[in-house]
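One chain of protein is taken out of this complex; the other chains stay put.
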Amino acid sequence: MSRGLVIGAFLTLFFVALACVSFLWVPYDIETLQISNKLKTPNLNHWLGTDHFGRDVLSMVMMGARTSIAVALLAVGIGMAIGVPLGLFSAARRGSFLDEIIMRGNDLIFAFPSLVIAILITAVFGASAVNAIVAIGIFNIPVFARLTRAVALPLWERDFVLSARVCGKSETRISVEHIFPNIMNLMIVQGTIQFSLGILAEASLSYIGLGAQPPTASWGRMLADAQTLVSIAPHVALVPGLAILLMVLGLNLMGDGLRDRFDPRIKKNRT
Amino acid sequence: MIRYTIARFFSLIISLIVASLVIFLVIQVIPGDPASFMLGINAREDTLAALRSEMGLDQPLTLRYFDWVIGMFQGDFGNSWTYKTPVSELIADRIWVSLPLAIYALILSTLIAFPAGIVAASRRGGASDVTIMGATQMGVAIPNFWFAMIMVLIFAINLRWFSAGGFPGWSNPLQGLKSLTLPAISLALPQAAILARIMRSSLLDILLEDFIRTARAKGLTRSQALWRHAVRNALIPVLTIIGLQFSFLLAGGIIIEQIFFLPGLGRLIFQAISARDLIVVESVVMLLVFTVIMVNFAVDITYAIVDPRLRRKS
Partner (left out) sequence: MSLLSIEHLSLSIGDTKILHDVSIDVCPGEIVAITGESGSGKSLTALAVMALLPRGSVTDGHIFLENTDILRTSERDLCRMRGCSMGMVFQEPMTALNPVQTIGDQVAETIIIHEKTSKLDANIRATAMLRRVGLNVNPSRYPHELSGGQRQRVVIAMAIALRPKLLIADEPTTALDVTTQATILELLKDLVTEFDMGLLIITHDLAVVAEIANKIAVMQEGHIVEAAATYDLLHNMRHPYTKSLFNAATHKVILPEYIPAPPLLSVESVTRTYNLPRVTVFGSRPTFQALAGVSFHISHGERVGLVGESGCGKSTLTRAILGLEEVQEGQILLDGQPVFTKKSLNLPARRKMQVVFQDPYSSFNPRHRVDRLIAEPLHVLNNSIVGKYIEKAVSKSLEDVGLTPEDGTKYIHEFSGGQRQRIAIARALIIEPELIIFDEAVSALDVSIRAQVLDLIAGLCRKRQLAYLFISHDLSVVRTITDRVMVMQSGKIVEQGDTEQVFSNPQHAYTQKLIAAAPKLPEVTYNVEVI
């Protein structure tokens, strides 16, 4: 267990815990505004201070954690649920017309950054957290499809797969029994990375107003509100940003740590 | 090489066609009746009728699509409903901010990332490697708009080296570039972090390859082997990432423009969304996607120039 993995796991779990606790209890209700209490710096009553509407920053961070995690997790879920089978199928039918189509489709989606997809969806359906999930999720699909296909393809040439084919096993069966178990580790690593990218993407979308709408708290939204107050009350701008930074950092460290652990390549010791 | 270029070109054309179809369908078909979508439920009948004929909604779908595409070829992107001006004029002004910003950020990102990645890989495990990896780890995790805010706080408000926002135009190129500098840095740094890590990892992979051992056996020193053999090979996979990076930079730039009050495509698009001006949204999205596809095409061609294995298959 490398240090990075431990620190990363700790950071990630910390925020997940915050989010879970928020379902049961938050220090202050964020929907009631107390203008009189606005812009207080961190003190004993409000550990992270209050924002320009008098809302407790700590409570907002906890609720925001919920939004970020939910959106990013569901987006990764969509990406994996659709992308991995697509990639497996593409690798099983390598070289065929369908494979070409799937690959071209992937390239096409890559031409639409998730922000652009979000813009398209929002223009037509309006802004909401669901749209953010869909936009980020759609972009995750080719990421997983491409990766799955790239790691599955060389496996199809391996002798143990040939052996299974000689035994008469179908492509689907081979994909499930032989290919998938051998790429699972890499999927976990990539999933962690995409999760962290999802957090960043969600924050960007809510920052510009295309994601979760108030009164749903989100870290991006907090930063947007705080933008004009940067010089007067820096804590309102620093805290949500730090939250994003730490959560993403934690996930990345965990992803890297997992990758090092799972790397099947024998580390050749070169001069 | 010719065959490869032609194949890629066909790929490009098909991508453009499919992309335009997707955009067209989402904007023109999904809202049901675009006109009432744009004007809202309380719109008067005559305004609705005027807008419908303006947008050519009475014509069949396929005809509308071809009109739109042909119109774009001629530089006609329709008229904005909110501004009552041709969209091409609106875009023309703003693209001269968004595009240079993305290119500026790409150049900065590459200039920082390549040396950092190469140094980290060549001194693997050493102090510089650990420092660079630590820095990139942070860089990757920072939301670029938050980083921009902090940059504004430090460099514009406290140090007063740069203005906190605004764009004075290109009449004085140096001033224009200066006003784009803080935004470009905010965009570039997180992307540079990603690129540096990829460069390092690509280089480390190459350094394990047999031909590096052959180079050492010929008498090349470690750094000679690195620079003459490893780096060029490591660049090849990194090139594809740069293409992807550009699309992220273009998209990210849209967000950064908000912080620095730059009159770019970002502002245009968000105003269009709140005003429900579908015509503007359609054209700007098409333009963004078009740029990305073109950049990817350029990267593909560069790929073939750099990697001889793609050129002559015997």
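Every chain is named by a letter (A and B) in the order it is written, and numbering of its residues begins at 1.
Operating definition for what follows: contacts are C-beta pairs under 8 Å (C-beta built on N, C-alpha and C of every residue); 3 or more make two chains touch, one makes a residue touch a chain.
Only a predicted model underlies this, so the values are computations on that prediction, with no experimental measurement involved.
A.B. asks: Of B:85, B:214 or B:274, which one is in contact with the hidden chain?
C.D. replies: Checking the options B:85, B:214 or B:274, the one contacting the hidden chain is B:214.
A.B. asks: Could you list which residues of subunit B touch the chain missing from the display?
C.D. replies: Residues in contact with the chain left out: 3, 6, 209-211, 213-221, 224, 228-229, 232-233, 236, 306-309, 312-314.
A.B. asks: Mind listing the subunit A residues that contact the chain we can't see here?
C.D. replies: Touching the chain left out of view, subunit A contributes residues 158-160, 162-169, 177-178, 181-182, 268-271.
In the analysis below, only the chains that are shown with their structure count from here on.
A.B. asks: Quick one: subunit A and subunit B, Cα centre-to-centre, how many Å?
C.D. replies: 21
A.B. asks: Can you name the residues of subunit A that touch subunit B in the complex?
C.D. replies: Against subunit B, the touching part of subunit A is residues 104, 107-108, 110-116, 119-124, 196, 200, 203-204, 207-210, 220, 223, 227, 230-231, 234, 237, 240-241, 244-246, 248-249, 252-253, 256, 268, 270-271.
A.B. asks: For the complex, give me every residue of subunit B touching subunit A.
C.D. replies: For this pair, the touching residues of subunit B are 11, 14-15, 18-19, 22-23, 26-27, 30-31, 37, 137-138, 140-146, 149-150, 152-153, 157, 207-208, 212-213, 216, 244, 247-248, 250-252, 254-255, 258-259, 269-270, 272-273, 276, 278, 281, 285, 288-289, 292-293, 296.
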